[in-house]
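Here is chain A:
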Amino acid sequence: MIFDLDIIRELISALFLFMGSFLCISGGVGILRFPDFYTRMHAVGVTDTLAAAMILIGLMLQNPDGLVVIKLSLILLMTLFINPTASHALAKAAFHNGLMPLIEKNKKNNSLPDKKQESEKG
Partner candidate 1 sequence: MLVHLPVLQVIVPLMAAPLCLILKRVQLVWLFTLLVSGIAFLISVLLLQQVMSSGTIIYELGGWEAPWGIEYRIDKLNAFLLLIITGISTVVLFAAQTSIEKEISQDKHTVFYVLYLLSLTGMLGIVATGDAFNVFVFLEISSLSAYALIALGKDRRALWAAYQYLIMGTIGATFILIGIGLMYQMTGTLNMEDLSQRLPEVAQTRTVFTAYAFVIVGICLKLAMFPLHLWLPNAYAYAPSIVTAFFAATATKVAIYLLIRFTFSVFGLSFSFTTLPLQIIFMALGMLGIFVASTTAIYQTNVKHLFAYSSIAQIGYMIVGFSISSVAGLTATLLHLFNHALMKSALFLALGAVMYRIGSVQLSQFQGLGRQMPLTMAAIVIGGLSLIGVPLTVGFVSKWYLLMALIENGWWPLAVLVLLGSLLAIVYVWRIVEMAYFKPSLATHANVKEAPISFLIPIWILVFANIYFGIDTRLGVQVAQAASESLFAVSVSDITIIEDSL
Partner candidate 2 sequence: MKRGELIESLINIVLLSLLVGIAIAIVCMKDLFAVVMLAGIYGLISASFFVVMDAVDVAFTEASVGAGISTLLMLVVITMTGRTEHPTRHKPLLAIFVVVVTGGLLIYGTFDMPYLGAIDAPIHTHVAPRYINESMQEVGVPNIVTAVLASYRAFDTFGEVVVIFTAGIGVLALLSVVRRRDEDSVIDSINDSMHEQHLILRIVSKMMIPFIMLFALYVQFHGDYGPGGGFQAGVIFASAIILYVLLFGLSTARKVINQTLIQLIAAFGVLFYGCVGLVSLLNGGNFFDYNVLSSDPIAGQHLGILLIEWGVGCTVASVMIIIFFNFAGRKEFQQRNGNLIDNISKKNKGI
Partner candidate 3 sequence: MIMGLFNDWVVVVLMMIGLYIIIAHGNLIKKIVGLTIFQTSVFIFYISMAKIDGGTAPILVDGVTQYSNPLPHVLILTAIVVGIATTAVALALIVRIKEAYGTIEEEEIQEQDSQHKDSHKLNIHNSSEINRDKKEC
């Protein structure tokens, strides 16, 4: 019975880790491929926290004993607090300082570097 529980735990943990890794990579691709700051921010801000949470939960399941789980949940808690705050502050600062999002009408004057980069990547 205990043996079975261990296998199930391992399986769930692996599932969480897999999802976390997938989210990680999608965020990474997003930050590289998206055309302007705000879309990149979107890619990272959304996936980053969730990916971190997934992986950390996966790790907790790996080793469910005292101190390690506490520390992991501490990290999780902090990630949950800090990441959205940082993203929020960053987006706000960027907007406040006049970085315009890339929308059709100001594509011409704002996104020169991005477009060039896109074409170079080709």
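What we mean here is this: a contact is a pair of C-beta atoms (placed from the backbone, for glycine too) under 8 Å apart; a residue touches a chain by one contact, two chains touch by 3 or more; residues count from 1.
These made the cut because all candidates are chains of the complex that A comes from, given by their letters.
No experiment lies behind these values; they were computed from the predicted model shown.
*Asks:* Looking at chain A, find the partner in this complex that touches it; the options are 1, 2 or 3.
*Replies:* 2
*Asks:* Give the list of chain A residues in touch with candidate 2 in this complex.
*Replies:* Touching candidate 2: residues 81-82, 85, 88-89, 92-93, 96 of chain A.
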